[in-house]
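Here the complex is missing a single protein chain, while all its other protein chains stay put.
Just so it is clear, A, B and C label the chains in written order, and each chain counts residues from 1 on its own.
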Amino acid sequence: MTSVYFDHAATTPVDPRVLEQMLPFFCERYGNPSEVHRLGRDARTAVERARAQVAAGLGAGEKEIVFTAGGTEADNLALIGYLQRFEPGHFIISAIEHPAVMEAARALNRLGWAVDFIPVDGDGVIDVDAYEQAFRDDTKLASVMYANNVVGTIQPIAELARVAHEKGAAFHTDAVQGVGSVPIDVGALGVDMLTLSGHKLYGPKGIGALYVKRGTRLTPLIHGGGHERRLRSGTENVPGIVGLGAAVDLAQAQLAETRPRLEALRDRLARGVLESVPDVKYLGHPTERLPGNVAFTVRYIEGESMLLQLDAHGFMVSSGSACASGSLEPSHVILALGLGAEEAHGSLRLTLGRENTREEADAFIEVFPPIVDKLRQMSPLYVKG
Amino acid sequence: MTSVYFDHAATTPVDPRVLEQMLPFFCERYGNPSEVHRLGRDARTAVERARAQVAAGLGAGEKEIVFTAGGTEADNLALIGYLQRFEPGHFIISAIEHPAVMEAARALNRLGWAVDFIPVDGDGVIDVDAYEQAFRDDTKLASVMYANNVVGTIQPIAELARVAHEKGAAFHTDAVQGVGSVPIDVGALGVDMLTLSGHKLYGPKGIGALYVKRGTRLTPLIHGGGHERRLRSGTENVPGIVGLGAAVDLAQAQLAETRPRLEALRDRLARGVLESVPDVKYLGHPTERLPGNVAFTVRYIEGESMLLQLDAHGFMVSSGSACASGSLEPSHVILALGLGAEEAHGSLRLTLGRENTREEADAFIEVFPPIVDKLRQMSPLYVKG
Amino acid sequence: MYTDLVMDHFSNPRNVGEIEDADGVGQIGNPVCGDVMRISIDVDDDRIADVKFKTFGCGAAVATSSMVTEMVKGKTLAEAAEISNRAVADALGGLPPNKMHCSNLAADALHLAIQDYLVKAGREADVPQILKALPKDHAHSSH
Partner (left out) sequence: MYTDLVMDHFSNPRNVGEIEDADGVGQIGNPVCGDVMRISIDVDDDRIADVKFKTFGCGAAVATSSMVTEMVKGKTLAEAAEISNRAVADALGGLPPNKMHCSNLAADALHLAIQDYLVKAGREADVPQILKALPKDHAHSSH
């Protein structure tokens, strides 16, 4: 039976070459990196090697990489860890951040911090004027995601970081969807902090990292033995860290090849859908978007029912951002683009990855129109044209 | 060359049977449990199965298990997550807690919480009278570790929990060293929260869990998509969670066999060391201790130098608790037993595990005395008797 | 997440469509909330002779709609009026907790269709007897 995975923004498989590098660290090279004996030293060496790989992938220094247990934790460390060093003041995020940033911002808000959510235009690009005007005397941080997980739009991060610095604030970007998909250099971007996550770039789940520019001071969220230069205590997840290093390394090596290939596949898929199904609206920026992201909304029908029908036909896609809240709310991202709630409920996200082929894209374009048709026949909102 | 691992309290190898259960979840069953399609549902099923395994291992309900990225995080969630719901008041911990509890307590202290550190006796057992008297009207929580990571002493948790409840406070225990080594039933203990960690029980690093008794309310430390019933956001570490479930399951199945075997090995090793080296003091409680813990202090010489010499002979041990702080301070645990700093510097910890044999114990007893001798010859503190 | 029975009703929904010149039509939900269900019935001798549904919504919304049509066909109005949203969910072997509130309104749509029939048939007086509690169109607190 067909089995096509178009949900790489939710998570990727671990690349077998990455797993291969992780494997020895479970049962044989299982030392605790804090221990002085040879198994401990071996584990320490592996952790530091992975740190160098991640640093190299971002153009960062090794001492600027803090391993965390994932993207969400890294985002929380960036926002809460950075701001908690100050008396409550003000900070800025975009209106389309991932819940990891959004909810960390809400938590800070409950602690007395004022926060502005900067709107985006119809393509999902942040309103740079509104952003610039939002800064106040007591603005300590701005955080804008590198690329959106739902609609794929890439933000002008270098410009946003520059503005923040001019205004005397630090700048963080959640680059979970960007790292591994597009070239990212923290120096060129000029950011103070940057989040990445293993399982979005063919590495393991449960591991991520925060780039913290030299001189940027944070307080930890998790206290204990003082690991990760005191920023994240807890025995290091050695296989996970090794896997993250290997995954970043591999992504670097493949980027030049995969990026144009995925862009072509993405555009083929988007064109195919738009041409074969009426009343479909493409979401996100036409060009400034992630290589593998195809997002659209289908009128008169609802996302989950499309998704389940597609699943029954062997196509795994997402109806928006994956999150465990079980919320039935339409995606805040799609609403922020200016769409109505009804339209937002009809959104679908296909996110392509290394292993996807043109045949798979073409198969999708075959299967999708009759599914839409079937669901529209069932919909009380649909009036045959 | 000899290679004997006596450092299971620092970390254990992943049992190959545990790894085997984890393996499919890296490259094949890699779904994000929040996703609705079949790979997502498959991952969700695996996570919930593991939750049931962990719950069964503790005599808990499935809804009472929160997965975290390790023991340190679970300890922090217990203390900070529980107390942050209240206005700052008072709480109680023992003087020999792991840094994960100790430093979380210090962080709360900086937020305005008063904390009492309850002393222990020469065997490492908490002073129950002092504990009882420490409770105040505004005492919200007491946290005492189940078993100490350095000297292995097991505390009278059921009694301590009962006292806390009588005084109107909640009770948490860090059972990272206990779970998998001794039978633990949260109902019999009567605790409100209990911490465990995968890599101490032949499961993977970077995964742990907090038992949270039904009705005990916490605020999360890490905010985002609302995973783990909102208590720990972030895409689930599916292979890690599966590994933790499998490890708890396996430990349960093996406990009846391994526990008496390790106790016998422990006592043999302790006796052997005490009989063959003069001026050695056994640390911790003679009987109320972890099955695999042998801790002692050797006068006139220093722990790390013993450890390195032992390492050169193929024996991997620890000179105290493993933590990344790089602190050269003598262990706060050993000082709390009433030993002087000089003696504390000479402490050594051998922690046995499933795969250790009697031959290995005997080999240690052969190798150790000449090492002590060599180092004593080198020591300016040693005056030949 | 969904039981096999939910998936079956979702994939092969029973009684999809709209009865032309139906004796009664009930609609509930609104597209902003992501779920709209419309049920039309024909009534014969106080029994539901035919029933069809159209639904905009998630898998649970479609499956509950399909299930309720199966449950009531041939039933008396009074029997049909006894069927609750909860009973529909139970008949499907349960629904995920987050789907219980918004996506499980098919019985309510049916009750509105019965009311519509009664009113159209000039039996307004029977409404309170047959339909003990009429659904309010939820204000969907979450919006």
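Annotations for the structure displayed:
Everything below uses one rule, namely that a contact is a pair of C-beta atoms (placed from the backbone, for glycine too) under 8 Å apart; a residue touches a chain by one contact, two chains touch by 3 or more.
All of these numbers come straight from a predicted model, not from anything done at the bench.
Hidden chain, full complex: it touches shown chains A, B.
Among A:Ala10, A:Val36 or A:Val273, the one in contact with the hidden chain is A:Val36. Within the complete assembly, A:Arg44 is the residue of A:His8, A:Arg44, A:His172 or A:His345 that touches the hidden chain. By the touch rule set out above, chain A reaches the unshown chain at residues 36, 41, 44. Counting the whole complex, the residues of chain B in touch with the unshown chain are 300-305, 308-309, 312, 326-330, 340-342, 345, 377-381.
Note that only the chains that are shown with their structure count from here on.
Averaged C-alpha coordinates put the centre of chain B at 55 Å from the centre of chain C.
For the pair chain A and chain C, the distance between mean C-alpha positions equals 40 Å. Chain B has residues 36 in contact with two or more other chains. The set of chain C residues that touch two or more partner chains comprises 59.
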